[in-house]
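Data first, discussion second: the structure below is written as structure tokens.
A single protein chain has been omitted; all remaining protein chains appear in their positions.
When the chains are written out, they are named A, B and C in that same order, and each has its own residue count from 1.
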Amino acid sequence: MFEKILIANRGEIALRIHRACKEMGIKTVAVHSTADADAMHVRLADEAVCIGPPASKESYLNIPALLTAAALSGCNAIHPGLGFLSENAKFAEMVVEHGFTWIGPKPEHIHMMGDKIIAKQTALSLGIPCVPGSDGEIRDEDHAREVAEQIGYPVLLKATAGGGGKGMKVARNADELRQALELGRAEAKNAFNNASMYMEKYLDHPRHIEIQILGDKQGHVVHLGERDCSLQRRHQKVIEEAPSPALNAEARAKIGAIAVKAMQKLGYESLGTIEFLYQDGEFYFIEMNTRVQVEHPVTEMITGIDLVREQIRVADGAPLSFTQKDIEFTGHSIECRINAEDPISFAPRPGKVTDYHAPGGLGVRVDSALYSGYKVPPNYDSMISKLIVHGKNRNECLLRLRRALDEYVIAGTLSTNIPLHQKLIAAQDFIDGNYNIHWLEKFVAAYVEQLAKSEAEAAA
Amino acid sequence: MFEKILIANRGEIALRIHRACKEMGIKTVAVHSTADADAMHVRLADEAVCIGPPASKESYLNIPALLTAAALSGCNAIHPGLGFLSENAKFAEMVVEHGFTWIGPKPEHIHMMGDKIIAKQTALSLGIPCVPGSDGEIRDEDHAREVAEQIGYPVLLKATAGGGGKGMKVARNADELRQALELGRAEAKNAFNNASMYMEKYLDHPRHIEIQILGDKQGHVVHLGERDCSLQRRHQKVIEEAPSPALNAEARAKIGAIAVKAMQKLGYESLGTIEFLYQDGEFYFIEMNTRVQVEHPVTEMITGIDLVREQIRVADGAPLSFTQKDIEFTGHSIECRINAEDPISFAPRPGKVTDYHAPGGLGVRVDSALYSGYKVPPNYDSMISKLIVHGKNRNECLLRLRRALDEYVIAGTLSTNIPLHQKLIAAQDFIDGNYNIHWLEKFVAAYVEQLAKSEAEAAA
Amino acid sequence: MPATKFDEELIHRLAKVLQDTGLSEIEIENEGTRVRVARQMQISAMAPMPMVGGPAVMPQPANTAAPATAVANAADHPGCVKSPMVGTAYAAAEPGKPPFIKVGDKVNKGQTLLIIEAMKVMNPIPAPNAGTVKEIVFKDAAAVEFGEPLVVIE
Partner (left out) sequence: MPATKFDEELIHRLAKVLQDTGLSEIEIENEGTRVRVARQMQISAMAPMPMVGGPAVMPQPANTAAPATAVANAADHPGCVKSPMVGTAYAAAEPGKPPFIKVGDKVNKGQTLLIIEAMKVMNPIPAPNAGTVKEIVFKDAAAVEFGEPLVVIE
């Protein structure tokens, strides 16, 4: 096994990786920018190297600095964590070229899944269900009608050159199709100087459900069930849970088997997550993440498997120590992402933590690099903690989560979204598990309005 | 279910009970002495009542103050926690007389198990295995010889009026018996002015193994497996684990069934723990604790069952929500009791916590009322935190425990036994699970000697 | 018990040295005599932790008889009589009867100021000293905690 690993990341995920290493008897090297000299991962690591100034580009994204630090500290392997360089195929290649082990999948798989079009083609070829649509450009109205009838209404017309919602139109039935196509083309022409359109099935109330995959270098692949990450705001996940309130064991086993078969065919050999939209009992591939996810702890809580440990083991060439039938799902787990942000504007609100009290007790896990006296730097992501709770069932889990949020104190010159989480988990729809990817935006809009109103009243 | 519970305790166990209540939607009333006004259980409780000055006798042991506080705050029930009044049958009776529910067993069972002689007689009558011995006083040498041959050597001669080891003599064979009896009688005569002696089988390398019991008011009783609490110093448990490295599933099921049958016969209706010495495959009853134990979390970690929640439920008259066959044991758990004490003298060393960082991450639970800035009062027990770790197996658990202890920072004007725990869990005997109730005393003696020596060298 | 002698002058001098040098501890042993002086350093910045954050976080005394600030002021007064027990405070011997005291009354040492009921027992609370009732902090028939200010006598 590796003797020493360089952790090419910061914050709670660097601490998470450090913990897995220490439990495996592996020494850790923390790298950090000058802004992170006091960070918990730096304090706890066996060694620490300052690699650059606060700007990520010159520190955590600085490939020569990372490789030099790894060489100088005598590391055997580099763990990229998530974000930063974790899905940079070129970095992965260079890590290997310089004689270190890359703790992640083959660079070719990172590259493949990093390109939306290649990823979808690959998914299709591997038998992973995708959103049905036109095999390319829509030629004319007749063609549009033909494809729409084939895939079923509602349909979504999208600009081939598009992005940011421009040139996107929904047609709920045949009557709406002509106008949608015309308006879409006009918008696309205006925005991109390219009127070409393609068509996909439109999902109006999907959930975001993702399947956790783990493969080794001997060709074994298992799935560790799903996570429901439908609670998103501006494409940022806010709360994740496992299992999904919307899946039963049969549906889980079915999509899991599809994912395992596909990954075996691909020869995928690390942690990975296949993200789907899920609506009316059907899964539709969105993308694949070729790294550990922020929300991996909910899977750990219900399976008892340390995913980061397994990721390190398989990177070292060890075969999986368990098979699919050894994996049991016990109870329910929910994760709240705690961000240092303004409760109304959601703008980052970093600052100094003067009083810190993390919740404890049965079924409560905190993955956070915070401590009393720590100054959250303004240079990086606003996520400062993950509160993960486990219960025998979803109801116990919810009650425990409420208790833990009520207990959590992060006081100082920063502000956090703990109050939003408290409101959110008290919402009837959330309690019922009755939500889709659009639910949180609406909830937040109402919450912010209410908050702004009461602040205005208080000020009046 | 109860609307409001008074928690008649302090420290981490008060916080533990508070957490269970909050997860059940029950309001909590904290009581506290003037020394505990800033304590975490007081901060977190829905209401708090100051019941007296620092001295326990006038606050946490002050029955009129507790009952008055419960009445004034409109509580439905009183949870006694552990220590203090938790095994005071008279208090339990008064609680009931004043119209509150007592969260514990029937007062008669508390009384019964609080008296060593009655407890043993009861255990025998219920079919619980006890240490074999003379049925009363040893009449003379011939009688001693007869009994010794019957129960087998080595035997222990004990003063009937005894205590504190006075008048206790071991005879390893027939040759030693006469002298042991004579010396014992002489010592007993001197110490207690009563030379009467009785005899028991002497266990020279037993483990301390206890069985967790839970009964309801409908006559259902289950056991939740064992805890191995053999690591003791001066009869204080230091580390506890579940399951015991010394028991297999068959032995567990056998002693569990005996305990369940006995408690059903007794009509026991709350949490309880039957403590045994265990040697050469045999169990010998020591005593029964009629309350929640400090070490209950290790059982919670391997069963996923919240024992305090269940204790409250059954006190309210709810039937057990599970049967024996629903209880599964998953993985391994170890608890370290963190005390504010001098590393050499073991004298309490309370003080102010200036820097506090509790370990987090997968499989780590901290039950503690500490926070950065908290001043540990000198008036009470020195235990300030419990670090509980869970792993898929004992080895993973040990590695995680090492990691968590290395991460735990409690700095300030106090000192803790964390360094002792770090040494202890690195000892080969502990790693091998190869220890009995005498092991820790020897280990600590060597540890203290080493420590004192290196301090002397450093000072020279 | 024989009076333990000690060199006060020495300690004063040592304390001054401690102060001047910024040391935290001095220990001297000489011919069987050992003297050690220490000074606790200010650790500052660790005032009572403001537990902002969660909603249930602020400790809420179950039974507050008067606004917190008034109570705090009264509690600091040297003539403040504090509750020796948890219970219910009564201003008069029986409902409808005149109260034991009112503000401005002169009271003698030992005179009953109020009654606190706990466990159905009526406990008269006596004036610890003679004086004038400056302030009555408790409310009639309201709950009081241990140590809660009741009456201020000057």
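In this text, contacts are C-beta pairs under 8 Å (C-beta built on N, C-alpha and C of every residue); 3 or more make two chains touch, one makes a residue touch a chain.
Remember, it's a predicted structure, so these values are computed and weren't measured experimentally.
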| item | value |
| --- | --- |
| Which of A:I13, A:A65, A:A144 or A:A411 contacts the chain that the document leaves out | A:A65 |
| Among C:E27, C:D76 or C:E154, residue touching the chain not depicted | C:E27 |
| Touch criterion as defined above, residue of A:F283, A:Y371 or A:W439 at the omitted chain | A:Y371 |
| Full-complex contact with the absent chain, from A:L15, A:I51 or A:V366 | A:I51 |
| Hidden-chain contact residue, picked from the options A:V29, A:L157 or A:L424 | A:V29 |
| Positions on chain A contacted by the hidden chain, ascending | 22, 29-30, 34, 38, 42-53, 59, 64-65, 67-69, 72-73, 371-373 |
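Here is the rule we use: only the chains that are shown with their structure count from here on.
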| item | value |
| --- | --- |
| Where chain A and chain B are represented by their mean Cα positions, the distance between them in whole Å | 43 |
| Whole-Å gap between the CA centroids of chain B and chain C | 36 |
| In chain C, residues with contacts to at least two other chains | 49, 51, 56-57 |
| Sites on chain B at which at least two other chains make contact | 22, 44, 371-373 |
